[in-house]
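Here the complex is missing one protein chain, while the rest keep their positions.
Order as written gives the chain letters A, B and C; numbering starts at 1 within each chain.
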Amino acid sequence: MSTEVEVATTGIKVELPKAYDDIKDLIRIDRLPHIWCPGCGLGILLKLLARAIKNSGIPIEKHVIVTGIGCTGRIGGYLRLDAYHVTHGRAIPFAVGLKMANPELEVTVVGGDGDILAIGGNHFIHAARRNDDINVIIVNNFIYGMTGGQYSPTTPKGAKTTTSPYGHFENPFNVPLLAYAAGASYVARWSVLHQNELYQSLLEMFRVKGFAVIEVLSPCIIYTDRNAMGDAVDFMKVIKERSTIDHNANLADIDIDFSMKKIVLGNFVKRERPVSYG
Amino acid sequence: MQQSLDQVRIRLMGLGGHGIVFAGRLLGMAAAMQGLDSILTITYSPEQRGGWSRADVIIAKEMVDYPLIDEADVFLATTQQAFSLEFKSLRKGGIFVYESTIYKPVIPNANDYVVIPVPATEIAENVTGRRLMMNVVLVGVITSALEPLIKEESIINAIRGMTRRAGKLDTTVQEMNIKAFQAGLDYGRKYLKGMG
Amino acid sequence: MPTVAELYKKDLDKLLKPGIHFLDGNTATAEGAVTAGCRFYAGYPITPSNEIAEYMSYRLPQVGGKFIQMEDEIASIAAVLGASAAGVKSMTATSGPGFSLMQENIGLGSMLEIPAVIVDVMRAGPSTGIPTLLGQGDILQAKYGSHGDYEIVAYLPANPQEAFDFTIKAFNTAEKYRVVAVVLSDQLVGHMYGKVRVPEFDEIEIVERPKPTVPPDQYLPYDSKYLVPPMAIAGTGYRVNNESLTHTDKGYPTTDKDASFKLVMRLVRKIRENEKEIAEWEEYLLDDAEYVIVSYGSTSGSVRRAIKVLRTQGYRVGLLRPKTAWPFPGWVVENLASRGVQKFITVEVNMGKMYHVVREFSRGVPVEHIPYAPGYIPDPDYVMSNVKKVIEG
Partner (left out) sequence: MALIQQDEAWFMRRLVNLHKMKRPVGKILVNPDLCKDCRFCIEFCPNNVLEESKDVNFKGYHYPVVKPGKELDCVACRMCEKICPEFAITIISEEYITYDKYYGVSRHAHGG
């Protein structure tokens, strides 16, 4: 086997701690430690996703991960699955092609708020409209992290980013409402702190037939740094203190504003809608 | 430009809905089935409905090279508009076929051309009960003028093999088309014989 | 190589029957694709390629394939690549503006080495141009449209027969070399009806992509030991990372000098080293020609007629018609140049595209371009008078 991998990443040999024996087979250990910043929530999602895939009841080789560009786009590369890291914003249509060509596959798209809602926004609403039988995990960190902190479609009004130095003047997307309105079969919002709930939600997503969307709130130090919110720990504490779980919340009222006074989480929507193809 | 040496150029034109393209496809396909080469190009007016449509067929013994028509050997016009727009493209000595129950063209220097007026709608209605089959009657007339380059069986085979997006024509429609075609062919043969 | 008769045994009665047909170029393209084994189509409506999508939506369900009309061309090509990654031969069809939108993902297809076919029914440009009329302006874009270094294959059909044949070839080349293959048809080829002879099914050879023979733990998705590595299909247990970033043999992102260079070299070499095998061209009256007209697609018909007439007038002109734009048969131009041809003249419906390519290989022999871009092919008179002008200086 090639040894370039280790040179390219860290140069050290890493063994996965014992706690991850169950998902040892699913993580590309030779690529750890991963590239994400200290305090990034993506590592947590990676673990949960691997566990959920392991326990989904669907054979592992039938799982396919499709990711676009951005920090979140790297998640597929750490999962020892058939993974496709494609162009910016095009993970959803690529996944639609995979699923249509082979309906036996369980196709999951993981992308950031920029990848799925900005450059890939059109694909997102149309896949939801058709109710394509794929899963979409949107990791919402409120900013473009990898490119250095520009505002994204979910950046709250007032937030400072490298491209909104005087405060952002646009309104952000309310992701669950958007997904619901566009026609998704399953819509949930959790944070990386709500691990049990998020894990159950991921399992549910694999069971749902139709377009399943989970918005995962995740800390990003690029965002918190610029807005004097402290570090990732402080952000996590805000989520811990201010979030409420309300499965029956009125989706129109669950915007997340800059103050983050109210963060509503829950499994909001589960409905049966005809799927676009058999 | 010497396009006429080794090929026959047929220009069919009429109102959209007159079945001009279908007629062109029949002629082109019949030629192809006989081992000739044929090319059909279609042009429409910009209107989605109610405009004119034009089908240009080139039939050649060898390969058709330049696929467009600069001058026609045979010209069919089913409407006055078609006649006014494109009669100028018919070469001297060419064959002009028109639908005589729809309009009566005023042909300049009529003696320079072989003119065949065809009451195609009437023939179609008499033979098949459907005025719509008028285009196939006219194909029959054109075939009579082009015999033996295009043979009767080839057109009949072409009608039988003709497919549409939704599959083949159903057999009763096929048979009606064949009847209309033969009626046109007879009319043309008689008319040309009459001209001597 | 297996043939259609062996590969698609149960579908044979559903394919276009061997024999003579009279089809328009777009339908011939679609039928060629179905015969080649295409079972997935994703597209977005655009004139003048619509007939392909319409026909595929009618035809694919009959042969167990799938059709989807996506939200735009970008999504279409992405879905096509996805479906091909799942092991189904896939294609899309579009025209200039849509082709421009697809460029980024043509790069993706090249990088992930996913076989796919794009039919570009060229229309007049730039921008929206004239949707209903033809142009031949996408020649260079087909090769250079996406960023970075990669190679594609592009065919140039001149009539419905070639639209049928070349689409099959495009699928075969795409599968064989794991590249994106483009069929650069044009509005006139797409819309004109012509004779299409479908060969017997045991005469049509079909190439399938190389498949891995080693067990998953020994498999490297981008093994640089091969020029064209075997391709693992999604869901078959190989569980590989297909990486659009510059990657190592194992499919892991890398910024390592050697690994990056090795990858890009291989992406380019797999076509460049096989260009003599892939490239096709036609020579017409070239043996004694002093002036070589280079023309392709529907324009070449007009040029052929012009040459016939010019020959009767004593001009020693001939036609070189590339059937593949990429790889371009440059060595043919080189040979003609060193044989003592006086001039090359390019005739295409643009302001000079293949002109540049011919110049690259003309070894100092002057190359003249006859510009023409009004949405129609030049008629033979136009070609003749301009060729005479060039010859007589």
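We take it that contacts are C-beta pairs under 8 Å (C-beta built on N, C-alpha and C of every residue); 3 or more make two chains touch, one makes a residue touch a chain.
Note that the structure is predicted; figures quoted are calculated from it, not measured.
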Where the missing chain makes contact, among the chains that are shown: A
Among A:I60, A:L79 or A:M236, the residue in touch with the chain that has been omitted: A:M236
For chain A, the residues touching the chain missing from this view: 10, 12, 14-20, 27, 32-34, 36-44, 46-47, 192-193, 195, 231-233, 236-237
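By definition in this document, only the chains that are shown with their structure count from here on.
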Separation of mean Cα positions, chain B and chain A [Å, integer]: 63
Shared interface positions of chain B, touching two or more other chains: none
Multi-chain contact sites of chain C, meaning residues that touch two or more partners: none
Interfacial residue positions of chain B with respect to chain C in the complex: 1-3, 24-25, 28-29, 32-33, 37-42, 64-68, 70, 158, 165-166
Chain C residues within the chain B interface of the complex: 20-22, 54-55, 58, 159, 188, 191-195, 298, 301-302, 304-305, 308-309, 312, 376-377, 379-381, 384
Chain A-touching residues of chain C, taken from the complex the two chains share: 39-40, 42, 66, 68, 70-72, 74-76, 78-88, 90, 104-105, 107-108, 112, 220, 232, 234-245, 248-250, 252-256, 258-259
